[in-house]
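Quick one: the structure is below, questions incoming.
Here the complex is missing a single protein chain, while all its other protein chains stay put.
What follows is subunit A.
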Amino acid sequence: LAATRSALPGAVTLEKLTDSADATSYNNFYEFGTDKAEPARLAHTLKTAPWSVEIDGLVKKPGRMALEDLLKLAPMEERVYRLRCVEGWSMVIPWVGYSLAELIRRVEPLGSARYVEFTSLADPATMPGVRSRVLDSPYVEGLRLDEALHPLTMLAFGMYGEVLPKQNGAPLRLVVPWKYGFKSAKSLVRIRFTERQPATAWGRAAPQEYGFYSNVNPNVDHPRWSQATERRIGEDGLFAKKRKTLLFNGYEAQVASLYAGMDLKVNF
């Protein structure tokens, strides 16, 4: 998947890339099971062509967009982002795609649109995890419109220079580098603009544990574990010390202004 290096400030970290073997074999994609090895084993059943994304809600130009058109919508960029999972591990991944804002501007949200809701595919025929009662299906995530418009928020179609592997959310997914990984919904089939805050899958399943914002924040612990540190996958072997987690996953300079005046402990 051809792309040029992004020139966007903060979009290319120089940290050591996670091995693609690790990034494609250690995945949270509950539609294929809760075990991290299951998506790599089971996601081959996912059918990514034909694929289209429904754009609806509070926009001037709603409609169904084919994957082929989305691929041509804006120039492909490579961006190297840190990915911090809410479970306390992290990776460094080179994504291929473009800013979600490119798409949002083309569909022209109405003045009343304040949030964007993202829905993942939920196909019981190809996704064995959909039938489990762990999470409600389909998987739903959401962002405030200004978060969705932030240039770092990415619509990704590839990683490591290749088309997205199925276990990583093919054929297109969201990547929001300053939020915990589960905010970056995979295998998107619908993008909806709303006035009210979307009811996200994790927010419905365990509201006391997973807030709507879920910004990476070392000062706000998960109820069951500390978020102060993280294990960088593949770094220096088993006995490597965990590294300190950074506020907004190290993207504070780029995104802190979105949350000016907000109490991040309340809006976790």
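As a working rule, contacts are C-beta pairs under 8 Å (C-beta built on N, C-alpha and C of every residue); 3 or more make two chains touch, one makes a residue touch a chain; residues count from 1.
Going forward, contacts and distances are computed from a predicted model.
Participant: For the chain omitted from this view, which of "ABC transporter permease subunit", "Phosphoribosylformylglycinamidine synthase subunit PurQ", "Protein-methionine-sulfoxide reductase heme-binding subunit MsrQ" or "NADH-quinone oxidoreductase subunit H" is its UniProt protein name?
Facilitator: The correct option from "ABC transporter permease subunit", "Phosphoribosylformylglycinamidine synthase subunit PurQ", "Protein-methionine-sulfoxide reductase heme-binding subunit MsrQ" or "NADH-quinone oxidoreductase subunit H" is "Protein-methionine-sulfoxide reductase heme-binding subunit MsrQ", the UniProt name of the unshown chain.
Participant: Out of A:T34, A:S112, A:N219 or A:S257, which residue would touch the omitted chain in the full complex?
Facilitator: Touching the chain that is not displayed is residue A:T34.
Participant: Considering the whole complex rather than only what is displayed, give the residues of subunit A touching the chain that is not shown.
Facilitator: 21-23, 25-26, 34, 36-37, 89, 133-135, 205-206, 209, 221-226, 231, 233-234, 238-239, 241-242
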